[in-house]
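Data first, discussion second: the structure below is written as structure tokens.
A single protein chain has been omitted; all remaining protein chains appear in their positions.
Then we have chain A:
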Amino acid sequence: MNATERIEAACSFLLQSPPGEINDVLNDVRNIISDDDSLHEGVLPALKEYNLSQFMTVDVPGTDHQSIVSEAARVAATQEGQERFIDPRSKTSFLFDHLSLEASDSQPEEPDADSEPFRSALEKATLTYLAAHFHDGVTSVFSSKEGTNQFVIQVVANKYNPANYWAGRWRSSYTIDLNENMVRGQVLVNVHYYEQGNVQLSTTHTISLSLPAAIVTSSPSSSASKILALIENEEGKYQESLNDTYQEMGEKTFKGLRRALPLTRQKLDWDKVLGYKLGAELASSKGMFGGS
């Protein structure tokens, strides 16, 4: 492998990192490639891609809350070429270091006057939903860069427990399109359990819903809380349906692959399994039973 291919392989490893283990993976990769100079430059795009797609959370400078660093949060690069990320909740933007995962150089951001009332209503409703159902959740609600009357709700919840060898991440993302009266969303769950092994749960769930006219024509706050009620209902159902999937996998697939015990409900009689004839033949070849 040439140097470029090695960096490509390193990037692929990083992008596969389980929740909360990007630094462990980076340390391993650093050891394996053992060329820090080319690695550092080479993997930065992969680290950025990982952070954006995994909804990395960051402490927003000057506030006591966290926001999500994602594609939806990315502000067009300034003339100096620096990339900034927005936290609509504090109406600020900041620079983000994709290696140290820290924000700096906070600056005020003036929100769009037309979309801000609905965005902030959605944010309020999402924060209520977050407190009701997520243990350590973070949310950011954006006015979409893609077009007017479009909003993006993102939610991420992480639990890292390296002492007990497990980690988990829940990501939800919804685009509310008030032009088409549609909600399109995706829920992604990843769990890694690695005590004397490596077991991973990975789920994808994509959803779409057309919003009834009654919801869209209400006031921003009433409309927002109705939308969040729909999301709450759908995510709750999804979580319960996961239970059914677990049960189905356990009863059909798992049992179908290997029985707990043979049909006889007893463990094998290995002397019988070996067979008298086979056993006798082997015994005589060694001569131990030669005299009997």
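Criterion: a residue touches a chain if its C-beta (ideal position, glycine included) is under 8 Å from a C-beta of that chain, and two chains touch if they have at least 3 such contacts; residues count from 1.
Following the convention adopted for this analysis, contacts and distances are computed from a predicted model.
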* Choices "RING-type E3 ubiquitin transferase", "NADH-ubiquinone oxidoreductase chain 5", "F-actin-capping protein subunit beta" or "BOS complex subunit TMEM147" - which one is the UniProt name of the chain not shown -> "F-actin-capping protein subunit beta"
* Structure fact -> For chain A, residues touching the missing partner are 1, 5-6, 9, 12-13, 16-18, 21, 24-25, 27-29, 31-34, 128, 131-137, 157-159, 166-170, 187, 189, 191-194, 196-212, 214-215, 226, 230, 233-236, 238-243, 245-246, 248-250, 252-254, 256-264, 267-268, 270-271, 273-275, 278-279, 282-283, 285-286, 288-289
